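Have a look at the structure below before the remarks.
And then chain A:
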Amino acid sequence: MLSAILTKTFYTFISLMVILNYALLLIGSMARIRAKVQGRVGQPVWQPYIDIIKNYGKRTAVTHGVMFYLGPVFRLAGGLGTYLFMPVVYGFVMFENFSFSGDLLLVMYFIFFGQLGMALGAGESGHPYSPLGVSRGLAQMTAFELPFALAVISIVAQYGTLSITEIVAAQQGGWQNWVAFTNPFAMIAGMLAFLGMSMQNPFSVVIAPQEIPIGPPTEMHSAFLGMLQTNRAIFNGAKMVLFMNLFWGGATHKYLLVAILIMVVKTFLIYLYVNIVGASFPRFKTEQSIRFFLGVPTIIGIIAVILQSI
Partner candidate 1 sequence: MMTNLLFILAGALVLVGLWGILTRRNIFKIIIGFSLVDTGVHVFLVAIGYVKNGTAPIFDKEYSSLHSLLNTVDPIPSALVLTAIVIGLAVTALMLSFAVRLILKNRTLLVDGKKELKW
Partner candidate 2 sequence: MIIVVIIILSLIALVSAIMAIISTDMVSSIIFGGVVSLVASVIYLVYGSPDVAMTEAAIGSGLTTVVFLFAWFRVKHLGGKE
Partner candidate 3 sequence: MVNPVFLIAITLGFAFIFPLFEKINPKLSRLAGILVFLTLVVIPLIWFINISNMDIPYIYSSTVGLPSNLTINLAVSYMEALVLLVVNGVGLFVYLQEAYSKESPWKGKQIILLSIVMLGANGLIITRDIFNIFVFMEISTISLFGLLSCSSDDRVFEGGFKYMLASGLSSVFYLIGIGFFYLVAGTLNLDALPDGINFTGGVLGVLWPLFLLSGVLIELKPAFANGWGMDTYEAADYSLGAIMSGIQATALIIVLTKIIPLIESNIIMPLLLVVGSITFIISHLQALGQSSFKKMLGYSSSAQIGLVLIVLGSGTNILLAIVLLLTHSVAKSGLFYTGKYFNECGSGRDKPLLVVLSSLFVIALLGLPPFPGFGAKWTLLQILGGKSDVFTIFIILLGSLLEGVYLFRWLGLKIKSDRDSGLVVSEVVPDDDAIPGYSSSDTIGVASQTGLAGLGGCIKVHFSSDSFSYHQLFPALMAVIMVVSGVVFNKGVGLTFRFLIPFSGILFFVVLDLFRVPTKFQVFLAIVASIILGFYVYPELNGFNTLFGFIFLFGIGVQFIAFFNRKGYSPGLMALTVGLLVSLISILTSKTNFQLFFSWEMMTLTSYFLVLRGDNAFAGGYRYILFSLASAFFILAGFSMLHGIFIGEYMSLPQNLLPVILIIIGIIIKFAGIGVHIWLPVSYAEAENDVSSIFSTVLSKVGVYMLFLGGLYFSKRVFKGVDTMYLLGWIGVLTSVAGSMMALFQEDIKYTLAYSSMGQVGYMILGFSIMSHLGWISSLYLVTTHMMFIGMLFLSVSGVIYRTGTRLMYQTGGLIKRMPLSFISALFAIIALSGVPPLSGFGAKWLMYSALLEKGWYLQAAMAMFASGVAFLYLFRLIHSIFLGQEKAIYLNVKEAPAPLLIPQYIFMICVMAISMFPNLLIKPLQTVIEPYFASTVRWEGYEVISALGYWNGNAVMYVTMGVFIIPLIWLLIVNRHVYKVKQFNIVYAAERPFKPETTHYAYNFFGHYQKALGFLVEPLISKFWNGTGILVNNLSGGLRRWNSGNPQGYVFQILLYVIFLSFLMGGTN
Partner candidate 4 sequence: MIKRFFTIILMVFFASLFFPLVGLISDRDSVSSLAKDYLVQGRDDFGAANIVTAVVVSYRGLDTLGEVTVLFAAAAGISLVFKGLRNEGKDKKYRVNPPSEILRTGARVLLPLIFIFGVYIFINGHLTPGGGFQGGVVIASGILLAFFAGNIKELNHGFVTFIESAAGFSYVAVGLLGIWLAGGFLDPRFLPMGEFGSLFSAGAIPVIYSLIGLKVGSEMSGIIDAIRSY
């Protein structure tokens, strides 16, 4: 019994390491690509590593109370939780994490866990900008939650199961039976919702750099900020993996390394899509983004659901 637990923790540790490093590199390289597109030299690809090491290195002597202390911890736990209950690479024991003990609903609701943590920590900090950012973030979250939920529901209606592994299994066998192609409306609604999740430009009012300096994490610094950045990596990674599994047939292959490579390519493309949209759109006000999400994406989502249910 004990060895099973040990191997399990070792496997989880490995998969965490993989996703952490991959995500950090991805963020670094994406920032560099964006810079090149805008004609700048841009920061080195491993810049996120530097930030994290710098932040963890710094010692701080200031805290605003217990909740402020627990804020980042909650946030990181949310990110890790979302990641751990999802199979990263289909078919390999090493990468299936704890997906057997919780299904799609659990993962969706774990996103809330992260949001709650950040909100509480920010609220406690006493900085006026952070609750402002939190209220915007939460409002936007409920908005994009609807199309995402509709997309998820139409997939569940299509395959009749909530567990992610089965959904990925059902999409094997060539690109033509990926959800993107068998249930295109769900994919569109899902990807539009993913824009809202990614805090990229059209919907970046939550951490609007000039308006309310980086919103909720304003007061965070040193180790707290470091923890938030690690979470930013893992959480984005987890979300990309989730969307890959749900819509793009997940990453699977005979050999582990090739499967990981497929996962890298697919998630890279998803992240690229988000950044391109981010780079080319101005920032929405909160009510505009709410109205946007409850408009077209929701209608597409409803169509997707109706298509599946007849």
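The rule we apply is simple: a contact is a pair of C-beta atoms (placed from the backbone, for glycine too) under 8 Å apart; a residue touches a chain by one contact, two chains touch by 3 or more; residues count from 1.
Quick note on selection: all candidates are chains of the complex that A comes from, given by their letters.
Source: prediction; values computed, not measured.
Colleague: Which numbered candidate, 1, 2, 3 or 4, lies in contact with chain A within the complex?
Modeller: 3
Colleague: Which positions of chain A touch candidate 3 when the two form their complex?
Modeller: Those in contact with candidate 3 are residues 56, 59-67, 69-70, 72-74, 76-77, 80-81, 84-85, 98, 100-106, 109-110, 112-113, 115-116, 119-120, 123-128, 131-132, 134-136, 138-139, 141-143, 145-146, 149-150, 153-154, 156-157, 160-163, 213, 218-219, 221-224, 227, 285-287, 290-291, 294, 301-302, 305, 308-309.
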